[in-house]
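With one protein chain held back, the other chains of the complex are shown just where they sit.
Up next, chain A:
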Amino acid sequence: MLSIKNLHASVDDKEILKGLNLEVKAGEVHAIMGPNGSGKSTLGNVLAGREAYEVTGGEVLLEGKDLLELSPEDRAREGVFLAFQYPVEIPGVSNINFLKTALNEIRAYKGLPPLEAREFLNRVKEKQKLVEFDAKLANRSLNEGFSGGEKKRNEIFQLAMLEPKLGILDETDSGLDIDALRIVARGVNQLRSQNNAFIVITHYQRLLEYIVPDFVHVLYKGRIVRSGTKELALELEEKGYDWIKDTVDAEGAA
C-alpha cells in the first residue's frame, strides 16, 4: 500500500530524515519507535504534506501513486489520515459541520454524491459509540476547550468517520491516561481491516500492548535502524533507547 524509498526531508534547512525506507502492506500495523528528535513526527507530517517540511529526496508511493506530488487535501482524499499529536483548536467551526464538509469533499473527489443528512447522522452516531465520544462534544466547536484525552479521541472519531486507507497515529498515546488509552486503542482495533493499514508512531511500548503491531521499526537519526516484530518493542522497553543509540553509533564508527 505504502512504499517509502530513501526519503530525505528537512525543516528550516536542517535535515531530519536521512534516507528512510518503509514498506507497508494492506492489513498491516507498523509501529515506529525511537528516541526524541529521531524524526518520528517529521515522518507523519511529511506524509500528510505539511508545508514547513521540505522533501529533499526519495519517493513515497501510495498504491503506486506519487504522494509527494499531491496537496495535503488530495493526500487526505486519496486515503491518508494523520491523527495529530497536537490537534488544533478552531473556535467557531463546529465539529459536525467540519466533518460533513470533509467527508463530502472526499466523496466528491471520488465522484460520489454528498451523504444524505440521515445517513451522515447515522454514521456519526455509530462512530461516536466506537470511541465513546460524547455527543455533546461532537456538536461543539472543533476541539475548543477539549481536554487532551478528548482531543485524541476526537482524532480517532474523525478517523472512523473518514475511513482512510492509511492511518498515521502521531503519538496518540501522549497525554492519555490508561482509560483513555484503552478506549482509543479499542477504536483503532475495531477499524483495522484487510483493506487498510496503520502506522503507529510512539515513544513508549505501552500503546503497543493495546494496538498490537505486525512490525516494529526503530527510527534513529532519520533512518530506520532496526526492524522486527512486537518483541523488539519489549526489548526496547527493557534496555532503553541508549542501547539502540550505543549499538548504532558503534556500527557507524566501525
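We take it that a residue touches a chain if its C-beta (ideal position, glycine included) is under 8 Å from a C-beta of that chain, and two chains touch if they have at least 3 such contacts; residues count from 1.
Rule of thumb we're sticking to: contacts and distances are computed from a predicted model.
Think of the chain that is not pictured: of "Iron-regulated ABC transporter permease protein SufD", "DoxX family protein", "Sulfate adenylyltransferase subunit 2" or "Pyruvate ferredoxin oxidoreductase alpha subunit", UniProt labels it "Iron-regulated ABC transporter permease protein SufD". Residue in contact with the omitted chain (choice from A:I90, A:L112 or A:A135): A:I90. Of the options A:S10, A:S41, A:Q128 or A:Q158, the residue whose C-beta touches the omitted chain is A:Q158. Considering the whole complex, the residue from A:G37, A:P72 or A:G145 that touches the absent chain is A:P72. Which of A:L82, A:V124, A:I156 or A:V184 touches the hidden chain is settled by the complete complex: it is A:L82. Residues 48-51, 71-73, 75-77, 81-82, 84, 87-88, 90-93, 97-98, 101-103, 105-106, 109, 141, 158, 162 of chain A touch the missing chain (whole complex, contact as defined above).
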